[in-house]
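The complex is shown incomplete by one protein chain, all other protein chains being positioned as in the whole.
By written order: A and B. Residues from 1 in each chain.
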Amino acid sequence: MTELHHLTLAELNEGLRARRFSSVELARHFLARIERLNPALNALITVTPEYALAAARRADELLASGEAGALAGLPLIHKDIFCTDGVLTTCGSRMLSNFVAPYDATIVEKLSQSGVVMLGKANMDEFAMGSSNETSFYGPVKNPWDLKKVPGGSSGGSAASVAARLAPVATATDTGGSIRQPAALTGLTGLKPTYGRVSRYGMIAFASSLDQAGTMTITAKDAAMVLRDMAGFDPRDSTSVDTPVPDYVAGLDRPLAGLKIGLLKEFFESGLEESTAKLIREALQVYERLGAKLIEVSLPNLPLSVPTYYVVAPAECSSNLSRFDGVRFGYRCENPQGLEDLYMRSRGEGFGAEVKRRIMTGTYVLSAGYYDAYYLRAQKVRRLITDDFARAFQQVDVLMGPTSPTPAFDIGAKVDDPITMYLNDIYTIGANLAGLPAMSIPCGTVGGLPVGLQIIGPHFAEAKLLNVAHGYQNETLWHRDIPKGYA
Amino acid sequence: MSLTDNDVKNIAKLARLKLSDEQLPVYVDSLSKIFDFVAQLNAADTAAVEPMAHPLADQVQRMRPDEVLDTDQHAKYQRNAPRVEADLYLVPKVIE
Partner (left out) sequence: MMSWETVIGLEIHAQLATRSKIFSSAATAYGAAPNAQANLVDLGYPGVLPVLNREAVRMAVKFGLAIGAQISPRSIFARKNYFYPDLPKGYQISQYEKPVVEKGSMQILLEDGSVKVIGITRAHLEEDAGKSLHEDFQGASGIDLNRAGTPLLEIVSEPDMRSAKEAVAYLKKIHTLVRYLEICDGNMQEGSFRCDANVSVRPQGQEKFGTRCEIKNLNSFRYIEKAINYEVARQIEEIEAGRSIKQETRLFDPDKGETRSLRSKEEANDYRYFPDPDLLPVVIEKDFIEGVRGTLPELPDQKAGRYVEKFGLSAYDAGVLTASREMGDFYEAVLASLKSKNLEGNEKLAANWTMGELSAALNKDGVEITGTRIDAARLAGLLARIADKTISGKIAKEVFEAMWSDGVDADAIIEAKGLKVITDTGAIEKTIDEVMAANPKQLADYRSGKDKLFGFFVGQVMKVTGGKADPAQVNELLKKKLAG
């Protein structure tokens, strides 16, 4: 028998509008699942049942009156990086473990206006710094496919929530792969839009020139539905781009015959496990059957994307996180002995190990005498990488390759070796450096663990990416797999 | 590249982060490895390359009209503050 949580967002939407169930029933169903399943997964930091039921009741009224927004009554979990007015917003950090945001992030506001019902706030790597969700002050998130494995990060809570069907959709953010990599490791559809497509206002900044909000969904169609209401110009974000938001849903079914797919030569070379590579090749064959053409392309500077990222992102983060000083909000140490002690201990105790490591990395690369050698050079290499992508998109419509070099790894396996951990993002970072939209969609499993196919497009090609992903999902069923015990 | 204890202490001081004695060697080791790792960037030929600060090259700063849109919300905003007195944020005495 099909249960509510087996349905995709689009299917739930149809059911709501056909009055087969109410928004309140939907909220209760998912809240019950959260109560039952979250303790083992640790996917949510905060659950907001009262908030959810009130929103659901409102949505039911609007649905009845015919004035409901496009996403009215649909349950959703927000990554705890987004400020939610009157609700605890921790960013996975002890630093904000007592922080009640006094305002809504733009995307929270927009999605509320569209009628979504927030069920709670998802666990995440502390300040979105991590690739395994092990750096959260609230403890690691478990992968529903195997509780011993990581769900990926930093949007690991969002990923585990949707994978375990605690909600049909979660918001997420991606600075170096934080949507796509956990989506790949939990068998979901993850979309990181073009930099500037979705407002960053109210999303707690990690690396401002790389951060972008997106979606964690079951299908590409669900992602299209949510993005349509999340994206758009925001006068409060100077880096938000003022171009119209297309109807992403309307273009999903365009045929893929003639699609030129670029295969990223560099992605198939280093560190990719053969079992993962095989699944990627099979996915590419599906596209060939749909009439797409495969063209190998080379981005010679792409191998430098990880070192570039680990200069640029920490530099920005070191500055962005200076505001956490124990004065106006957030954690403050006990009995500070003078101003310096207040700063040193509030920050020393309030931030976890990885956040401190990145702040120090960033502080160093910006400091006198090192700026040119590290930061400026990284900014130049960033341009080289971006130019490589631009050249590739003169030849092809989209680029494809793996999302992650391996499926989910064991909790604790990489925590002591930052470089190995950083290399998890080797395939995803390029799109962030160049500001490109990118997705990960499930394309099979290795040893019972999902593998993701990454699709990268030129700036503002979200509609194309969703169309390409949807085409594949019409041919395959990987995206409908639910981990054992969560069906 | 090998950082010394002192290097890391100085960075931590600049970043206002108190590190415990046990944490220090861990950071000396991991930060040294990170700076070795990012040294790969030296391999790129960047001689004629303009640094890139933003992913969208042709975007320019938008300017807003000079309008006051805010009302006094200090009570709400100060609910998150660890110490407030007379509507001021309190910190240990600043010596100038």
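In this text, a residue touches a chain if its C-beta (ideal position, glycine included) is under 8 Å from a C-beta of that chain, and two chains touch if they have at least 3 such contacts.
Remember, predicted model here, so these are calculated numbers, not experimental data.
Colleague: Which visible chains touch the chain that is not shown?
Modeller: Looking at the complete complex, the unshown chain comes into contact with A, B.
Colleague: Which is it among A:121, A:200 or A:464 that touches the chain not included here?
Modeller: Considering the complete complex, A:200 is the one touching the chain left out.
Colleague: Touching the left-out chain: which of A:60, A:174 or A:325?
Modeller: With A:60, A:174 or A:325 as choices, the missing chain is touched by A:325.
Colleague: Which candidate, A:51, A:99, A:248 or A:393, sits in contact with the chain we can't see?
Modeller: Once the missing chain is taken into account, the touching residue is A:99.
Colleague: Which chain B residues touch the hidden chain?
Modeller: 14, 16, 53-54, 59-70, 72-74, 77-78, 83, 85-94, 96
Colleague: State which residues belonging to chain A touch the missing partner chain.
Modeller: Touching the missing chain: residues 82-83, 89, 91, 96, 99, 101-103, 105, 200-205, 207-209, 235-239, 315-316, 318-319, 321-325, 327-329, 339, 343, 363, 366-368, 371, 375.
The definition used in the following text is that only the chains that are shown with their structure count from here on.
Colleague: Write out the stretch or stretches of chain A touching chain B in their complex.
Modeller: Touching chain B from chain A are residues 98-100, 102, 195-196, 209-210, 235, 238-239, 241-242, 301, 304, 306-308, 310-311, 318, 322, 325-330, 332, 336-345, 347-349, 351, 353, 356-357, 359-361, 363-365, 367, 374, 376-384, 386, 418-419, 422, 432-436, 459.
Colleague: Touching residues of chain B toward chain A in the complex: what are they?
Modeller: 8, 11-19, 23, 26-27, 30-31, 33-35, 37-44, 46, 49-57, 59, 61-62, 64, 73, 76-77, 79-83, 89, 91-95
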